[in-house]
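In what follows, a structure is listed as structure tokens, so that the remarks can point back to it.
Every protein chain except one is present and positioned as in the full complex.
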Amino acid sequence: MENADLKLDGNAAAGELREIFGAEMTIVRATCGSCGAVREMGALSVYLHAPGTVFRCPGCDAVLVRIVRAEERLWLDPSGVSCLELRTGA
Amino acid sequence: MAGAAVLGRLNWLLAELVELVPETPRVKSLVLAAPGWPGHRPGQHVDVRLTAEDGYQAQRSYSIATPPDGERVVLTVERLEDGEVSPFLVDELLVGDRIELRGPIGGYFVWDGADRAPLHLVAGGSGIVPLMAMLRHRAGLGSAGPAALVYSARTEGELIYREELDRLAADDGALRIAYTLTRERPPGWTGYDRRIDPGMLGEVLGGADPNATAFVCGPTRFVEVAADALVGLGYEPGRVRTERFGPSGR
Partner (left out) sequence: MDHVTRGFRGRRDTERSDRIPPGQYETRDFPVLSAGPTPHTPLETWTFTISEGGEERARWTWDEFQALPSETITKDIHCVTKWSKLDTAWEGVSVDTLLDGIETDAAYVMAWSDGGYTTNLPLEDVTDGKAWVAHGYDDEPLDPEHGGPARLLVPHLYFWKSAKWVRGLRLLDEDEPGFWESLGYHLYGDPWREQRYWGD
């Protein structure tokens, strides 16, 4: 097995995002704070086989969002994202 | 995909296994009755949670194999030899047993046929499962745009849903299905006999229609090869949607 196999799509973390935000986040558009690329969160690279969940930019590999959860606490670092675009309906 | 955002928190539901369908020697479909299931869209997945008597828990994601059907949810699960959850689901779960699940999950890798744009699918191994939900949904719609599937497996016996796929293609002139077997072919095999490559995808999918949406699902490395090939063929990267199963599958 190669480490490349551990890379998943943002969609694989959809359940965790929904649990945190109470909304469908995979269609939210995120801007990479490093290279400026804009992608839906479902299209980001995600690493789940780790002490936390790490979202990276599929273009430049920069860390965009990190999530760590303990039994009754959760830490979220979205600092790699410079902008999120959500759909609010009409 | 401008689908409606589904708001609200996810709750764990207790679902009962009502039927177990063998698909291949290593794959079974679990037909579950899930009271309170809110409905889903083709391509979505669920989280399954198992709890041991001492409180130990294991959680995995599995794709839903069927289109929306009330409170009925069908998961198709491949037994991974060194797995912790899939051998239990495939070999030990009995009709009448209950497991916890939550969902539906994922609004990115979904296709509900709202437009009549071409649907291009590329599946590796058990990556066929969410794509099958799309094809079954499409068959139920009656009128839909053209669709094509390239399905790669190691051997003929490992092709999941083979008969149903052949039937769907036979009944529908607008659906094209091609198989490729990478390890072992039966005598007289007329499908492809190699790993997927740009030439194969171009032949089956018929080139990069700018309106087509492509869905690619399978092991991580398969998905990378297929997605790169599609972009090389001229698909816009934003219209190639990928779902990597990782090294151990779903």
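By written order: A and B. Residues from 1 in each chain.
Just so it is clear, contacts are C-beta pairs under 8 Å (C-beta built on N, C-alpha and C of every residue); 3 or more make two chains touch, one makes a residue touch a chain.
It should be emphasised that the depicted structure is a prediction, and the values quoted were computed from it without experimental measurement.
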For subunit A, residues in touch with the removed chain: 1-4, 6-7, 47, 49-52, 54, 56, 61, 63, 66, 68, 70, 73-75, 77
Missing-chain contacts mapped onto subunit B: 12, 14, 49-53, 55-58, 82-84, 88, 92-93, 97-100
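Here, only the chains that are shown with their structure count from here on.
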Distance between the centres, which are taken as Cα means, of subunit B and subunit A, whole angstrom: 22
Touching residues (chain side subunit A, partner subunit B) in the complex: 1-2, 4-12, 14-15, 18-19, 22-24, 26-27, 39-43, 48-49, 86-87, 89
Contact set on subunit B toward subunit A in their complex: 1-10, 45, 47, 61, 102-103, 105-109, 219-221, 224, 238, 241-247
